[in-house]
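Complex shown without one protein chain; remaining protein chains in place.
Letters are used for the chains, namely A and B, taken in the order the chains are written, and counting of residues starts over at 1 for each.
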Amino acid sequence: MAHILGPLMSAGVTILMTLFYAVTIFRVGALRGKLGVKAPSCSGPPEFERAYRVQMNTLEQMAIVLPLFWVATFYPLLPPIVVPVIGVVWVIGRILYMQAYMANPDKRGPGMAIGMLCTVALLVLAVGGVIRTWLLIS
Amino acid sequence: MAHILGPLMSAGVTILMTLFYAVTIFRVGALRGKLGVKAPSCSGPPEFERAYRVQMNTLEQMAIVLPLFWVATFYPLLPPIVVPVIGVVWVIGRILYMQAYMANPDKRGPGMAIGMLCTVALLVLAVGGVIRTWLLIS
Partner (left out) sequence: MAHILGPLMSAGVTILMTLFYAVTIFRVGALRGKLGVKAPSCSGPPEFERAYRVQMNTLEQMAIVLPLFWVATFYPLLPPIVVPVIGVVWVIGRILYMQAYMANPDKRGPGMAIGMLCTVALLVLAVGGVIRTWLLIS
């Protein structure tokens, strides 16, 4: 059952991650209208540029987190609930990061730190899971 | 057979998506040469900036579409042909978006709307598929 449950929970968390990322994109779009930043420009008032950076930074982080998240899901080192929970904590960290960055970019540290801790945890679990599977089959 | 056919068709559509995205990247590279926009600059004549935004926007959308597309593929709610077809319509929407944006960014609405409808459809199918599987195994 664990081999079905792990990927299923990770699939649910993946949907959550893409929803959060969609929120950061919508925010940029809404600010384009509100502040009169016409496409294709990506420069404008600080509020717009902050929203744009939050969106871009989330995209950059997702390119690391999603692959590690799925490697750690398919080659589990710990019980299958662990990886999805880390994914949820990552989303919470990104929400904090977004709120802090919009208020004041200098305050983005804590949210960024939670995201990084989750990324490191996923990296350790992914590496450990691949090595463990390697040892099991060889 | 459906459980083999769905992922296989989605794999084919995934190749199509990456090919379309590669086209948007090549266009930026070609305009760099033609319009004399030397790397690392990403500013330049409107034609270059439009091509760059089309490329970036496609990347941003893919970060949402590809994960949802594969969750919806692996946890199918409807017959396995549905998700790949939505993926193909998404690519068609992006082609319309690219053509319109290059001509006039204000005309990018219809292509963007098709892409968004496909994304929402994939989101609904992914959420529905995960819930359905959850109910099946519990």
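By definition in this document, contacts are C-beta pairs under 8 Å (C-beta built on N, C-alpha and C of every residue); 3 or more make two chains touch, one makes a residue touch a chain.
Worth saying up front: this structure is predicted, and the values here are computed from it rather than measured.
Of the options A:L68, A:M98 or A:C118, the residue whose C-beta touches the omitted chain is A:L68. Checked against the full complex, the candidates B:I15, B:A30, B:L78 or B:L136 give a single residue touching the omitted chain, namely B:I15. Contact between chain B and the absent chain runs through residues 1, 4-5, 7-8, 11-12, 14-15, 17-19, 21-22, 25, 38-42, 55, 59, 62-63, 66. Seen from chain A, the chain kept out of the figure touches residues 46, 49-50, 52-53, 59-60, 63-64, 67-68, 71, 74-75, 101, 105, 108, 119, 123, 126-127, 130, 133-134, 137.
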